[in-house]
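Only a single protein chain was left out; the remaining protein chains are all shown in position.
Showing chain A:
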Amino acid sequence: MDNSVGTVRANGKHSKTDGRMVYLSTKSPSVPNLNEAYHGRFGRRISPERPQSQLSPLSIAEDPTNASLIDLYGDDDDDDDENENENESQSAEVVQNSHKSPEIESTPAFSRSVSTGIQGSSEYLSRDHATKDLSQYDRYGFKKQNAHITQEQYHEWWEEYSRYCIRRKRKWQDLLAKSGLAISNNDVPDRFPPRSEKLKRYVRKGIPAEWRGQAWWQFARGQEKLNKNKGVYDKLLAGINARSDKVSGRDLEVIERDLHRTFPENIHFQKQPNNNEEPLMIQSLRRVLLAFSDYNPKIGYCQSMNFLAGLLLLFLDEERTFWMLVIITSRYLPGVHNINLEGVNIDQGVLMLCVKEYLPDFWQRIVTKDQSRNNEFLYRLPPVTLCTAGWFMSCFVGVVPIETTLRIWDCLFYEESHVLFKTSLFILKICDQEVTAARRMARNKNLSKDDSDIEMFQAIQTVPKKLVDPQIIFERVIFKRRNSLNDLSQDEIDRCRRYVSAQRLKFKNYADIMGDRSTANENTKRDISMGSDFVENALSSEVYGFRRSLTAAHWNNSIKERVRQIRRK
């Protein structure tokens, strides 16, 4: 392991002039330059009409002084390459590295950047983000620190994780070289290898940040979609422009109100203090969302799509962002954003079936016996699903910290939506563990149902926000060989979706015909349950469906059993 990795490159001695991703920095010397990069690139690159290439990490700056961290990625003198074993021990490398931290080496540079900010010469103060301490922002422009993570915690983690990213990028470069794929001049591969087990493993370990846009685009087969719809996006924009403001869609106002509420903490979505113009990111976001609302009136605009489009815009240009949004809302999360939100309800029903199957202890906590016995929970979803619904709608944007979100997205575009279910189940599992541990601590307390509900909700709100290190999810869930969740394939999720959808329809029809008694008798009865006879009556009309669905609910078990048999052999 090359010990000089951190030192030399962080000091920029080997910097390449074509370095990208300037603001990758934490305490590196590139920090102060985020300022210039941000400033300069904005003006030059992006036309106010419709930027072809949006502000993506890869196009931010070409200032040679900013190359330090990129260089970290790109250096070839590392002898780590011979390590072919994909299950390499991370910890060993970390130990080797631990005595040598870039943080220590780059301290002078860091303090320089800080003092610049503090001294704030009049020239500096008058400039855009000089008044903001740029070291507070990560490589995508998000604030590192928040209510759940201190800057120190962030740096402590990032120091290690950034090394991991460097190693991974080297692996990717090797993989591409072996596949005979060239990395073009701008350091981004035009093409990634065809799907394979190996590639899947690479994706699960994280796509290099500066290649993400291109990789997502390929894995989601964006180009196919775009080729079939050439010019559509421009036509949509023309249509919007041609329409007078008054007539423009019902979604205009709703979209407008969310533009600044998408990533208020992200530097690219903020106004520059000395410039009253609207940030270009906000303009792009508006166009993408308006165009989408015209393109798919069934969905129009649904809150949470602002997060999807916002994050995509950091990695892809506007038109591609638009088509990715189309792909996400139709292929990966069908119906989830529709006006009636039925898709998200179905997915929550699926998630609850999975919880029942995979997390039986947690299941006990969130439903009553009655609800669990019949399938009522598929129709009257347990309260916990209003939290988890948001996880699906925004694909974890804003739910888990950004680097973790991006790793989930890497898998989402390669492996489709079952990744979201797996991740959700894992997070719920940690919540369960946390609550159990807390309860053990306070053994003397006999918690009421209310108290335990509060505990649970508190955990569900805070646990994901603390998952700053993607490895927690990816080492413990996605890569774990002997993991019951491995059975949860995309096929299973799709079948489960069909089942839940049919069940919900049955309940709904029955409730419509009979009148939902639980709401009719609201004043006298506070019981959430619809009553078992209600449910049974609802199902008796179509017993077959129910039986089939019973198998559906249990087929996990049968698959598990098959796997066990195979293993025994």
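What we mean here is this: a residue touches a chain if its C-beta (ideal position, glycine included) is under 8 Å from a C-beta of that chain, and two chains touch if they have at least 3 such contacts; residues count from 1.
One rule holds for everything that comes next: contacts and distances are computed from a predicted model.
J.: Hey, which one's the missing chain according to UniProt: "LALA0S08e01926g1_1", "Ras-related protein rab-24", "Proteasome subunit beta" or "Glycine cleavage system H protein"?
T.: Answer from the UniProt record of the missing subunit chain: "LALA0S08e01926g1_1".
J.: So which of A:Ser394, A:Ser424 or A:Gln471 would be touching the chain we can't see?
T.: Checking the options A:Ser394, A:Ser424 or A:Gln471, the one contacting the hidden chain is A:Ser394.
J.: Write down which of A:Gln136, A:Gln153, A:Ser179 or A:Gln303 is the residue touching the left-out chain.
T.: A:Gln303
J.: Where the complex has a chain not shown, which of A:Glu277, A:Asp361, A:Asp451 or A:Glu475 is the residue touching it?
T.: In the complete complex, the chain left out is touched by residue A:Asp451.
J.: Contacts of chain A with the missing chain: which residues?
T.: Listed in rising order, the touching residues are 254, 257-258, 260-265, 302-304, 306-307, 339-341, 344-345, 380-381, 383, 386-390, 393-394, 398, 445-448, 450-451, 454, 457-458, 460-461, 519, 522-523, 526, 528.
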